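A single protein chain has been omitted from the complex, and every remaining protein chain is retained in its original position.
Chain IDs A, B and C follow the sequence of writing; residue 1 opens each chain.
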Amino acid sequence: MDDVMLKLKPARRERLADVLYGQILEQIASGQMAEGAKLPSEARICRDFQVSRPVVREALMRLQADGLVVSRQGIGTFVKSRPSDKLTDFAASAEIASYLRAFEPRLALETECAGLAAMRRTKAQLNQIGDALAALEGALARGETGWEEDFSFHLAVAAAAGNELFSRLLEELGDILRGSMRMALSLTRQGSEDRRRRVLEEHRKIFTAISGQNRELARLYMRYHLTESRARITGSHGDL
Amino acid sequence: MDDVMLKLKPARRERLADVLYGQILEQIASGQMAEGAKLPSEARICRDFQVSRPVVREALMRLQADGLVVSRQGIGTFVKSRPSDKLTDFAASAEIASYLRAFEPRLALETECAGLAAMRRTKAQLNQIGDALAALEGALARGETGWEEDFSFHLAVAAAAGNELFSRLLEELGDILRGSMRMALSLTRQGSEDRRRRVLEEHRKIFTAISGQNRELARLYMRYHLTESRARITGSHGDL
Amino acid sequence: MDDVMLKLKPARRERLADVLYGQILEQIASGQMAEGAKLPSEARICRDFQVSRPVVREALMRLQADGLVVSRQGIGTFVKSRPSDKLTDFAASAEIASYLRAFEPRLALETECAGLAAMRRTKAQLNQIGDALAALEGALARGETGWEEDFSFHLAVAAAAGNELFSRLLEELGDILRGSMRMALSLTRQGSEDRRRRVLEEHRKIFTAISGQNRELARLYMRYHLTESRARITGSHGDL
Partner (left out) sequence: MDDVMLKLKPARRERLADVLYGQILEQIASGQMAEGAKLPSEARICRDFQVSRPVVREALMRLQADGLVVSRQGIGTFVKSRPSDKLTDFAASAEIASYLRAFEPRLALETECAGLAAMRRTKAQLNQIGDALAALEGALARGETGWEEDFSFHLAVAAAAGNELFSRLLEELGDILRGSMRMALSLTRQGSEDRRRRVLEEHRKIFTAISGQNRELARLYMRYHLTESRARITGSHGDL
């Protein structure tokens, strides 16, 4: 338990809590801060990183929500689990924070899309979702990341919701989503066979629920998929 | 029960089902098609409006979902209730369709925002929501529509969700939201005192739930508010 | 701000936190503890009431959740709002706590019932819900409490869910529900005309949503109704 290892560069333009989150994440992922290690105090991080207390608290709160650190009342904050050290091979650390944050609006929007798609999808729209799923299966089988196919799948579900505003909103998040999928599936490509199987199964269940016009099931499986996708990035599930 | 009253202009550029929805809505709102009147058959509407069957079905499905018409299996579709004839004073009929459609992503996004705001809002963010509420109360008391204050309220809740992507997505819908609020509150201004009281009370409950950090309550009251707002536009609740 | 007014009788058999909740509620409702008054410290309540710290915390947490007291970090707990002093005319104080607690499983079960009823209700089941609604309207108009009609309404919705297990579970809570409705509607009878109007309107909206086979709407309106019913008991909404 040592709290001197955290090295921080003063922040400039970018969103401060993100950058701070990213720097701490990077040091945990790289192993510079080992599991069990104690983080510096909030006051110390404020000083070293030259930001206000709320910024530090926000960054720590998110790290805790992601299962990377744990706060013990009155004692301090400790590294809890270490995400893949390859995480930072595939994206800059501040980008990772924004990828993770995008899961919040995605959960709201895409869960709704899946439910509406189950009610309204036309035959043609269902086929597009099915085609994207088959393309994703093919890409993973060929050892590709399949991130473009993944993106197409999610766009096809949004299109099937029968309200073009959903597609428009998803496109507004397009850059973040593409980056996020590329990073997540790059990790999956290097992960276990079991991990790839899960990624496909989660997509397949969404497709089947939409195909079977089961709104509640489509909502549940989309919510589950997004939640698990996020956990695979932060490593909260081990290699799952 | 007469089905010859519906007059349709062939569509051009705009989204066809919206335009069709808007034209039928207009004729119901204006009283050209009275309550109980039978709409022409799907085939007839296809021919007159020069669109395909799916377009007609989509427009009719939405009119039914909005409580404006009712379909009786094997008999036909009938005008069920008449929204305010002032509705089309305040917006073009195709715009009204897009305003109504925006409630779907709003329900998904803003319900989530309200819940997150209850957990994360800072004191300053709460004050901004409170200020917007007070401004809305003032505007309604002065006999103004208050639509700008209404928009500020919803943006302030999104800002308090502690994830700037929600604000960005709401801004993406900004034009539609502004138009929608202007129209809805123009109707409210001409409506009963009771109607104004309800609009304020719905906003006040959202504020109180966020202030009291009650996530479930904030979600419920936002969902209720948006649902009732939509119903006030289509007139499904009488003058409420 | 005085903290010596709270008088506590040591507890015996009944569920301790409930009894403690009830005693504090009673003294707030009766005005013995005025708005703004400071409650004794947790340690003091433990000693006077002869219970352990967790029991005290649970009771205080519920009082806060009900909007009756407010805790200020490091300062203490204060009376926030006063429910109707007639509350304890209609039920023993420990019973009130159990009535309030029943809203948790009711929210889960009855929200689901309302949604399923919207999908599955037969014509006959819809008529039963409609009959119960009409009976409730009649009872309130005649100046009765209408609690039996209220109970019938909720049972009829459960029956329309098309799965008899829901009815069985609601009957298991039957005594609590009947007591709760009798107390709530006794308060309503003595309350404003506006309050009666709201009670009826909330039921009417549930009926309309089930009649219109709108699952999401039926779920929302049941959830809203139960939430408002609970708030009317604790007085969190003034006389609403």
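Quick note on the criterion: a residue touches a chain if its C-beta (ideal position, glycine included) is under 8 Å from a C-beta of that chain, and two chains touch if they have at least 3 such contacts.
If you're wondering where the values come from, they're calculated on a predicted model, not measured in any experiment.
Note on the chain not shown: across the whole complex it touches A, C. Contact with the chain that does not appear here is found for just one residue of C:Val70, C:Leu107 or C:Leu200, C:Leu107.
Mapped onto chain C, contacts with the missing chain fall at residues 15, 54, 58, 101-102, 104-105, 107-109, 111-112, 116, 122, 161-166, 168-169, 172-173, 176. Listed here are the chain A residues that touch the chain not shown: 67, 212, 214, 217, 220, 223-224, 227.
Methods note: only the chains that are shown with their structure count from here on.
Considering every other chain in turn, none proves to be in contact with both chain B and chain C.
Annotation: 33 Å between the Cα-based centres of chain A and chain B. Chain A and chain C have Cα centroids lying 40 Å from one another. Residues of chain A found to touch two or more other chains are absent.
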